[in-house]
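For this view, one protein chain was removed and the others were kept in their places.
Naming follows writing order (A and B), and every chain is counted from residue 1.
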Amino acid sequence: MITTSKSAKIIPHIVLIILTLVCLLPLLLLLMASLTDEQTLMLNGYSFFPEKFSADAYTYIFKTGKTVLRAYGITFFVTAVGTVCNVCMTVCLSYPLARPGLKGRNAIAFFVFFTMLFNGGLVPTYIMYSQFFHIRDTIFALLIPSFLMSPFNVILMRNYFKTNIPDAIIEAAKLDGASELRTLVNVVLPMSTPIIGTIGLMSGLAYWNDWTNGLYYLVKRTDLYSIQNVLTNMLNNIQFLKTATQLQGINIEMGTLPSVSIRMAIAVVAVIPVMIVYPFIQKSFVKGIVIGGVKG
Amino acid sequence: MSTKKILAVLLALFVLATAVSGCGNSGSSSADSQSGSSATSENSASTEDTASTDGEVPTISLMVVCGTTPPDADAVAEKLSEITREKIGCNVEFITMEIGNVAQQLNLLLSGGDDTLDVFMAGISVPYSTIVNNGQALSLDTLMEPYAEEVKTALGEKVYESGRVNGELYGIGRLLDQASTTCYNLRRDIAEEFGYKNGDKVDLAELTELFGKVREKYPDTPLIGPMNGVPSIGDSRIDSLGNKLGVLDNYGQDTTVTNYYESAGYEELVGYFKQWKEMGCYMADILNVTDAPIDYIPSGKAFGCFASHFSAEMNGIWSSQNFGTDIASLQIYEDAVAITPGAYECINPATKNPEAAAALIYLMATDPDVENLLINGIEGQHYQVLEDNTATYVDGKDISTTGWCLGYSWTALNSTISIPFEYPADYYDRMLAANKNAQQSKAFGCQFDLTGVSDAVSACTNVVNQYENALSGGAVEDFDATLAQFQQGLRDAGIDEIVAAKQEQLDAFLAG
């Protein structure tokens, strides 16, 4: 930790409290808007202290999205399994890349990095997964495409290993007769909790927020939709109906669009579980850091 | 302890990895053995039980558009299959697509070699001519031959023939309103106060006069709110030839394609936009507000909005039901031109059962029971028929609790043979009459292929996006200068190439 004078210690707190407010206040406005009576919202505008409250928006979501609870379950499952797999694969690939003297490691690093610059696009990816690997309409469709391992994370983790794990420690472990795998698991990983936590967090968020895999690969099994699918579908439909007049032939019976407060409620429903779960995950993550710090 | 945990996780990972690679190596044989969850073959899991009793009956998958994925889709599909098994010897299953996802999902399902989807509707999100041009629709001439006469009777010969591109039939046109007039929806109490009733005709000058009077009495409430996002005021006197880039003026009776945005009609319209803006008729931020009329009209935030409908009177009735307050709808232009249908039922070129797919299209065009199932769901479960032969929700259900996607009759091939759902009993009769009475555009049935001028189309689309709504939403400061920029921008983007290409194709169409 950077050492500062006593009086300067207060500065980080001030800045961080301001930033926290900048991040939280819009969310609070969002929450208030979702709880505001529709007509009040129309006439009085957005406010932190609405005149009239109403929970209609939430009733609507849980009534039309009969599937909301199941979708939550699927999202939790996919996020948990996906994150664990993601972290393991990332560790396995980035650790050797960080080892000095491994032949071809720069070439492999480039091989990894290259995928961040070039991609074939959606249509070829879809053709491959649906016609050659047949993952469409299975739970694998939510797990495998795009998110199982991110080259970005591999490079980050390699950097961490490179800068924060001294070669001497690995050499010492090997002199003690530990195998590569044992060195990795017993020596390197305990020293790497910060990055493992971070990568796990990033991967978890990616799975949690994803709706594209469900949209592309769940054609018949819409019962496997994740919560983000259910919610973004509602938003997509609004978006479509908004622009539909630019297309020919659709000018009648648009039905009624979900109201503003419903849209706000949709956002709240997607964010709340993360806000509840995240501090718990972070608790163990911070603990890991302290332990790692003692060992280091 | 933690070592064990990590090893266990690693093991799980390798199992997963081998599952992926295993799929790749052994292709279809092992993919099917995997938990039976891969639904790639023709018969999906949902129809397994019927397949076992019916042996070789093929299953045709049909695209169904909905607002939210309906929970009773399988039940409706099974009811429909009962009819189709008997009449055309196949089962039907649904591929439901939520309206906002149609473009994306359809595009992927039709990316070649994949027969998951057999019958689909082109024109919702993705234009029909684009689908044909991309090779995503099967030629139907021989397939539809046995049914051609009956389908022509049901939809009308002109609609049927309009699916031809370069002489070949790739889709069966949807029968819906072909001639839409522009209407102004006004809260009924306000309209009556100033001496107007639902269905009255006004022209733009008279409408502007009315705006003036209302503004004077109610200076705090704007008159024009958004309808589906933009103030949609279209000129019902032109045939937009698909995208308004190059149009036929004079109710489609001219045979010269012109640039709409340089026409006197458009310049006149922009003049009115300017006047309305000066009078303060527009709701604030009209281009960005995502509110629907049901949000802002009852709350008194704005008095009305523009819309399109085949009949202003009918539009008033429908809007009164849907906007949460009584509406009077005023028709703006004298008459409307009947133009080429916007959507076509097509068959995926990769289908394994083209004959059965064609037969299904035939039933959708001609069989009221089939269309009723598709549009209204199952009687007694999703809808009930009232004495005047209209349909409504079964007791205790509404749009958010019903199990079927109601309100999407406009995505059906022939809604006119179904029971009107939450419409007046004569709704479809009047729609057909309006189609018949409207002037027919000379270009009716001409499908334009703009691939040759793609560069100009993409550039012009961007220019139109930049200026058109800004003008019609009264959001610019200097209307004359902006209009001039708009016209110049289109010329720079190559609108003349598009006009010329359309002209050439129209000439060929009229000659042949």
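Operating definition for what follows: a residue touches a chain if its C-beta (ideal position, glycine included) is under 8 Å from a C-beta of that chain, and two chains touch if they have at least 3 such contacts.
One rule holds in what follows: contacts and distances are computed from a predicted model.
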item: Options "ABC transporter permease subunit", "Small basic family protein", "Cysteine desulfurase" or "SUF system NifU family Fe-S cluster assembly protein": UniProt name of the undisplayed chain; value: "ABC transporter permease subunit"
item: Which residue of A:A55, A:L69 or A:L102 touches the chain not shown here; value: A:L102
item: Residue in contact with the excluded chain [from B:N101, B:Q178 or B:N243]; value: B:N243
item: Where the missing chain touches chain A, by residue; value: 1-5, 8-9, 11-13, 15-16, 19-20, 22-24, 26-27, 29-30, 33, 41-42, 44-47, 89-90, 92-93, 95-97, 99, 102-103, 106, 108-113, 115-121, 123-125, 127-128, 133, 144-146, 148-149, 151-152, 154-156, 159-160, 162-164, 179-181, 184, 194-195, 197-198, 201-202, 205, 208-209, 228, 232, 235, 239, 243, 260, 263-264, 266-267, 270-271, 274-275, 278-279, 282-283, 286, 289, 292-293, 296
item: Where the missing chain touches chain B, by residue; value: 13-14, 17, 20-21, 24, 103, 107, 110-113, 126-127, 130, 134-136, 243, 284-285, 287-290, 349, 450-451, 454-459, 461-462, 465-470, 475-476, 489, 492-494
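One rule holds for everything that comes next: only the chains that are shown with their structure count from here on.
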item: Distance between the centres, which are taken as Cα means, of chain B and chain A, whole angstrom; value: 35
item: Chain B to chain A touching residues, read off their complex; value: 3, 6-7, 9-10, 12-13, 16-17, 19-20, 23-24, 27-28, 31, 35, 37-40, 44, 46, 67-69, 71, 93, 95-96, 98-102, 104-105, 107-109, 111-114, 116-117, 123-125, 127, 174, 176-177, 180, 227-230, 232, 240, 242-243, 290-292, 294-296, 298-301, 307-310, 315, 318, 322, 339, 341-343, 399-401, 407, 409-410
item: Contact footprint of chain B on chain A as seen in their complex; value: 38-39, 42-43, 60, 63-67, 84-85, 88-89, 92, 122-123, 126-127, 130-140, 143-144, 185-186, 189, 215-216, 219-222, 225, 233-257, 259-260, 263
